[in-house]
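Here the complex is missing a single protein chain, while all its other protein chains stay put.
Presenting subunit A:
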Amino acid sequence: MAAASSLHATAAPVAAAAAGSRSVSAARSVRVAGSGAARAGGRMVARAATKADSPASAASSKSDGHEVLLFEALREALIEEMKVDPTVCVFGEDVGHYGGSYKVTKGLADMFGDLRVLDTPIAENSFTGMGVGAAMKGLRPVIEGMNMGFLLLAYNQISNNCGMLHYTSGGQFKIPVVIRGPGGVGRQLGAEHSQRLESYFQSIPGLQMVACSTPYNAKGLMKAAIRSENPVVLFEHVLLYNLKEKIPDEEYVLCLEEAEMVRPGEHVTILTYSRMRYHVMQAAKTLVNKGYDPEVIDIRSLKPFDLHTIGNSIKKTHRVLIVEECMRTGGIGASLRSAIIDNFWDYLDAPIMCLSSQDVPTPYAAPLEDATVVQPAQIVAAVEQICQ
């Protein structure tokens, strides 16, 4: 970890700067998604999303809403929940006085005290275990992994304790923890800091997993995760923290198990999550120009999958493309493909395509790193192939 410690100090500004330069285009695509949904209006809302879930409702809410960056949205959620529930607390490295490596907990220690927003020693397995123990005794810890990759060190606690203690104690112990942090491929953060832990965690029984991708769903999912009685892993992305979006002033909580309709369409169902949503939406622009009408769903819930939303889409389009950042082998895409085959085989007119990263450690060299992440051009080509 010695090399990693110097990265900790630089990763934040590098990632933030990188995300910052992305934020304009990314934010624009977020707004496109929002207005796209408003155009589709009736159909989108009728998808059984509750009023609170639908981004369209943000535009139609009584007050104007306020603009936030994604990390601020997460922070707002934390503050709101910590204000109403004294059992909610935060553990992690540098979350207290420093305010978190990605500023998600900035100012929280001043507001709630540095015992309730606790700086832990550098021992992920141990402070995750501490969070589990605290949860067993009635607290609701939000455990931050400074980078999701570091939580590999806490795998024992996450699997054996978070995931299983409710079961092995015959329901006597609840583990209502939220485990959160940034993952995914950043900008030259190196192989060990560019991991997709959702691949590794998805098998753990008793765990729930969600991935946020916009300020709106980040806040809503964080609140839902904190309120859940189950252990929830909330995947954030290193490059999405500076996304800007207007979110409602009123309180809202999203459903952990629901997927998000980003762009309704007729020709193909594109399933994606986290940062790849933006690559998909960028590809969607090109596809629309070429005369295609893709339906884009941000699956958000990685465990369990929202097969209701996904199924309805497949029954309409009969073609599926999965776009993920996970590696080819054993990723979320692999499981999703399998679940779709199990449930919707009869509705498919073409084999399910899945675009993933290769089964390689993420390279440090920038052009190689770019080549390991699915790019919009690949997505366009894949849709063209599926829709032949």
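The criterion applied here is as follows: a residue touches a chain if its C-beta (ideal position, glycine included) is under 8 Å from a C-beta of that chain, and two chains touch if they have at least 3 such contacts; residues count from 1.
Rule of thumb we're sticking to: contacts and distances are computed from a predicted model.
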item	value
Name of the absent chain as recorded in UniProt (options "Dehydrogenase E1 component domain-containing protein", "Vacuolar protein sorting-associated protein 51 homolog", "DNA-directed RNA polymerase subunit" or "Sestrin 3")	"Dehydrogenase E1 component domain-containing protein"
Touching the absent chain when the full complex is considered, from A:80, A:119, A:192 or A:293	A:119
For subunit A, residues in touch with the removed chain	86-87, 93-94, 96-98, 110, 112-116, 119-121, 123, 125-127, 129-130, 133, 137-139, 166-167, 169-171, 174, 205-206, 208, 229-230, 257, 304
